[in-house]
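Only one protein chain is missing; all other protein chains are in place.
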Amino acid sequence: MNVNLRIWRQPGPNAPGRLVDYSLDEIDPSQSFLEMLDKLNEKLIHEGQEPVAFESDCREGICGNCGLVINGIAHGPKGACTTCEVRMRQFNSGDTITVEPFRAKAFPLIKDLVVNRSAFDRIMSKGGFVAVNTGSAQDANLIPIHKDDAERAMDAAACIGCGACVAACPNASASLFVGAKVSQFTWLPQGQVERHTRVLKMVKQMDSEGFGDCSNHAECEAACPKEISISNIGRMRREYTKAVFAAV
Amino acid sequence: MINLQNIKISSVTKKLLTGITGLSLVLFLVAHLIGNLTLFAGPEVFNAYAQFLHHFMHGMFIRLAEFGLFSFFVIHIWSAVSVSLSKRKARPSRYAVEGNAGGKSKKSLHSLNMIISGSIILLFVLVHLNHFKFADHEAVGTMTLANGVEVQNVYRLVVGSFQGNFGYVLFYMLAMGVLCSHLMHGVWSAVQSLGLARPSTLPYLHIGGMAVAIALAVGFFLLPLLIFMMRGTFDPNAMPDPVHHASLLLNRLIPG
Partner (left out) sequence: MSAKKTLDAKIPPGPVTEKWTQHKFNMKLVNPANKRKHTVIVVGTGLAGASAAASLGELGYNVLNFCIQDSPRRAHSVAAQGGINAAKNYQNDGDSVYRLFYDTVKGGDFRAREANVHRLAEVSVSIIDQCVAQGVPFAREYGGMLSNRSFGGAQVSRTFYARGQTGQQLLLGAYGALMRQVEEGKVKLFPRREMLDLVKVNDVARGIICRNLVTGELERYAADAVLLCTGGYSTVFYLSTNAVNCNATAAWRCYKRGAYFANPCFTQIHPTCIPRFGETQSKLTLMSESLRNDGRVWVPKRKGDDRKPSEIPETERDYFLEAKYPAFGNLVPRDIASRNAQEVCQEGRGVGPTGYAVYLDFGEAIQRLGKDVIAQRYGNLFAMYHEITGDDPYETPMMIYPAPHYTMGGLWVDYNLMTTVNGLFALGEANFSDHGANRLGASALMQGLADGYFVIPYTLGNYLATTKLDPVTTESPEFDAVAAEVQAGVDKLMSIKGKTTADEIHRELGNIMIDEVGMSRHEKGLNRALEEIPRIREKFWNDLCIPGDAKDYNKELEKAGRVADFLELGELMARDALERKESCGGHFRLESQDSEGEAKRDDENFTHVAAWRFRGEDKVPERCVEALEYENVKPSQRSYK
């Protein structure tokens, strides 16, 4: 099959960017989208041009490194998968595919399709953990955890930190990311001690990073490769309200 | 130690405020709609209802309600504008292609244009208040109820306004369409903003919210239309009917 690509090219954070047209043929439908881009890059290199910069690592949907907006949808049209899991057979031969980077002020662009998502790390550093030093843990089975609670915590913990929620959100909000982390620890007894400070600090950091506010479009959930529910955002708000009342 | 500094108006607080004020305004609309339905019962009931509102708790109720509504409006508008501004700031360069991921996404024309629909509603409210609340009441005239009390003839104002001018009816209908759009996303979103949605209730909540939006809009939009179309039923110059059972009922309700 062959496709026409319109790819965002931007040499650096301060350089102007634009969509550049490419066409590529002899694509194997079982290729992944990123392998198709690999192929394009090899072609570009052979033609003496600079390849398209994009990120990927595990190429099996778990590391959260890859992230492209394909035809206006973060991680592409299939849903519940990362960009690296998108296969070319989801497109038709002759399609025109627009590829853009994750766009958000809090994710400054580095080059072409590569953005900097360190804002997530900084949010995590404010409370995405249980403050327990190595060696000070009690026996793992001392605190029973209800199976359902463990499952719910796991549902929230499944977040891979790819940033698609931000990319997909019309407001570029990070509420789903923060909501998921807050929820995970809310469900677990280990998370209770820091329950209030965690949500307050993480939300504060989220706001200071320049993410937009949430408008409940739920586009984040639809784009999330791990299908994390927006009910986690609701839970974050409940936790936040409780924390506010605990503080005053 | 929890630091109050962390709690200043955060994005979450903003959502809570938008949600509380939004839901309250929806409740007001429900009450308003129910009140409006008294139009069907004829001039004396409607006018008496108006009189009741103005004199309940020696007029304190209406002042409190108006103050409450006004401040909720201001907060709602402020938080909404703030959210809308944050959106622009948070994504300085826009996507060339905008898509919708489908599935569980609730992104729609309604949700994307809340600020526009909200602005139109604000405009409408200003026109609406100007027309009815700040109307020239001397020109409207009065009516004497069955119990002999003289009240403002708001009935005549309302019915007369809509029967006089189809353009005005059309304006109302369009405004209610916009209100519907605002509430299609607004109702469920307010509940979610307050963190009241559970995973199990989320899907129903969204449908329920849309149902409320449609019910309210249809209710509000039917009134002007019916008034315009059913000239026999709605007569701006109708006079009190002393034997009307509603008037008898009102006799007891309304302070002299």
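So that you can tell them apart, the chains are marked A and B in the order they are listed, and the count of residues begins at 1 in each.
The rule is short, and it goes like this: contacts are C-beta pairs under 8 Å (C-beta built on N, C-alpha and C of every residue); 3 or more make two chains touch, one makes a residue touch a chain.
Just so we're clear, the structure is a prediction, and the values are computed from it rather than from any experiment.
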{"item": "Which displayed chains the hidden chain touches across the whole complex", "value": "A"}
{"item": "Per the touch definition above, residue among A:Gly76, A:Gly161, A:Gly179 or A:Gly234 touching the missing chain", "value": "A:Gly161"}
{"item": "Which residue of A:Ser23, A:Gln49 or A:Thr96 touches the chain not shown here", "value": "A:Gln49"}
{"item": "Interface with the undisplayed chain - residues on subunit A", "value": "12, 28-32, 34-35, 38-39, 42, 44-46, 48-51, 53, 55-60, 62-65, 81, 85, 87, 89, 110-111, 114, 116-118, 120-121, 124-126, 128-141, 143-147, 150-151, 153-154, 157-158, 160-161, 184-185, 187-188, 190-191"}
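Assume only the chains that are shown with their structure count from here on.
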{"item": "Intercentroid distance (Cα basis), subunit B paired with subunit A, Å", "value": "39"}
{"item": "Contacting residues of subunit B [partner subunit A, same complex]", "value": "1-4, 6-7, 10-16, 82-83, 86-87, 89-107, 111-112, 114, 185, 188-189, 192-199, 202"}
{"item": "In the complex, subunit A residues that touch subunit B", "value": "6, 8, 17, 19, 69, 71-74, 77, 79-80, 98, 100, 103-106, 168, 170-173, 175, 196-197, 200-201, 203-204, 206-207, 210-219, 221-223, 227, 229-231, 233-241, 243-244, 246-248"}
